[in-house]
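With one protein chain removed, the remaining protein chains of the complex are shown where they sit.
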Amino acid sequence: MAVKKTRILIAKPGLDGHDRGAKFIARALRDEGYEVIYTGIRQTPEAIVQTAIQEDVDFVGLSLLSGAHNELFPRVVDLLAASGAGDIVVFGGGIIPEQDIPFLKDRGVAAIFGPGTTTKQIVEFLESARDSS
Amino acid sequence: MDLVTEVRLGNLRAIARTISLIEDLEPEAEALVDALYPYTGGARILGVTGSPGAGKSTLVDRLITLERRRGRKVAVIAVDPSSPFSGGAILGDRLRMQTHAIDPGVFIRSMASRGFLGGIAAATGDVIKVLDAAGYQSIFIETIGVGQTEIKIVELSDIVLLVLMPGAGDEIQAMKAGVMEIGDIFIINKKDLPGADKLRAEVEYVLSFKNPVQAAGGGNGDSEGVSNPILMTSAVQDDGIEQLQEAIESYATEIENAGKLEEKRRYRLERELLGVLNRKIHELMDLHIEVSRQLPEWTERLYRRDARPYALINEQIRNFLEERKGDQ
Partner (left out) sequence: MPEEIRKQKEEWERGTVEPLISRHPERMQTFVTGSDKPVNRLYLPEGYSEAEYLEKLGFPGQYPYTRGVQPTMYRGRLWTMRQYAGFGTAEESNRRYRYLLEQGQTGLSVAFDLPTQIGFDSDDPRAEGEVGKVGVAIDTLNDVEILFDAIPLDKISTSMTINAPAAILLAMYIAVAEKQGVGKQRLRGTIQNDILKEYVARGTYIFPPEPSMRLITDVFAYCSREVPLWNTISISGYHIREAGSDASQEVAFTLANGIEYVRAAIQVGLDVDEFAGRLSFFFNAHNDLLEEVAKFRAARRIWARIMKERFQATDPKSMMLRFHTQTGGSTLTAQQPDNNIVRVAIQALAAVLGGTQSLHTNSREEALALPAEESVRLALRTQQILAYEAGVTSTVDPLAGSYYLEALTDRIELEVWQYIDRIEALGGMIPSILKGYVQKQIQESAFRTQKDIEKGERVVVGINKFQMEEKKPLDLLRVDPAVRQLQIEKLSRVKARRNASRVQSALEQLRKGAKQIDVNLLPLILEAVREYATLGEICQLLREEFGEHRETIVL
């Protein structure tokens, strides 16, 4: 009898070392029943993508507070697609101005969760994204 | 895509997907494992166990580097416990191995125990086969951490690396039978912490019972003539790792020459077959006797002293066998 678990990669791309939020989300999602792989800080987009593929995750959550999201988030999306893993859903969080959200969504980031987001909101997103796939 | 072909070609996505199918107990998993089975047997399986915090992941990370230098493809399965409350897990071992993330010759997979007691996951054995068939020559299995019950690693590995650290109460743990039995190579990591030498002495002492001839200074250890190396390392400082790898190589050669490797592998296959058999029987019984559905009622009857344990179960089995006879 199949027992599928949803696997999520939480990663910190670029040089930003503020991991309080990423660690909180990893733990909170674990408490909601997800299997969460956490890569730690200072991950290049290439490393994130290879990790996502090997771990066969359903979602990749990128946390970034240093302002480099417009460059690094789309890079992850593009590399996933190029590696034949475009079905992995990418979402992001951290310090991301609202004005940048349309651009990021256009480049394939499914959702952006800014400061003040609750665990509940993220879980709702994950459930609906999973149900529609 | 044809997963079997792709796995054998080393396609990372295919390998990863196949592993997921196995983990998730999907119906196609069995056929996949069987299809890949003929291509297994080429990998050296190294189990890595020891108390939490002893530095297993960091040690594996350093060993990966040395294995790659020898031109070997390396795979790692890192197991972490699932939360008994939520069923979720944080799989954080790979964090310490991330420098290898973009090396095409390294495959790292994190697995949650998903309720399986034994220090690994139920699917680990089959996942090893996939990686073996995909061409990974050294496969590390990093377990949750050793205690009295987490010894399943022995049934999966060619060589078990037991990682201890000073000051973790390992001195006492080391004495407990079973724990010492499972190790092939003993590593005292974080060797610059106080108590390292004492720990080493204690390990030697316990091993002396296992290998009386070796302890007496004669010959090569146990009755098959293989001795258990003890290494002192500091993984974080890259100290003693080369010696460790040498020790692994020598040990591997020794046990191969002494016929012990073959013995272990046969033992492994034996345990695996029994495992599959038990699982299948259980599934079969569950299907026909509907254990899960009936369990509450049985428990209720037992609680009221309305039934007796063995009689109850034997009756179920008898009925099942009657039915099967009736089917024929």
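Residue numbering begins at 1 within each chain, and the chains themselves are lettered A and B in the order written.
In the analysis below, contacts are C-beta pairs under 8 Å (C-beta built on N, C-alpha and C of every residue); 3 or more make two chains touch, one makes a residue touch a chain.
Only a predicted model underlies this, so the values are computations on that prediction, with no experimental measurement involved.
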Candidates B:Leu12, B:Ile90 or B:Leu164 - the one touching the absent chain: B:Ile90
Interface with the unshown chain - residue positions in subunit A: 14-20, 23-24, 26-28, 38, 40-42, 44, 66-72, 75, 95, 97-99, 114-116, 118-120
Positions on subunit B where the hidden chain makes contact: 53, 58, 90, 92, 95-96, 99, 193, 236
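In the analysis below, only the chains that are shown with their structure count from here on.
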Residues of subunit A that touch subunit B when the two form their complex: 1-5, 7, 26-27, 29-40, 43-44, 46-47, 50-51, 53-56, 83-85
Of subunit B, residues touching subunit A in the complex: 12-13, 15-17, 19-20, 23-27, 82-83, 85-92, 94-95, 98, 101-102, 107-110, 112, 114
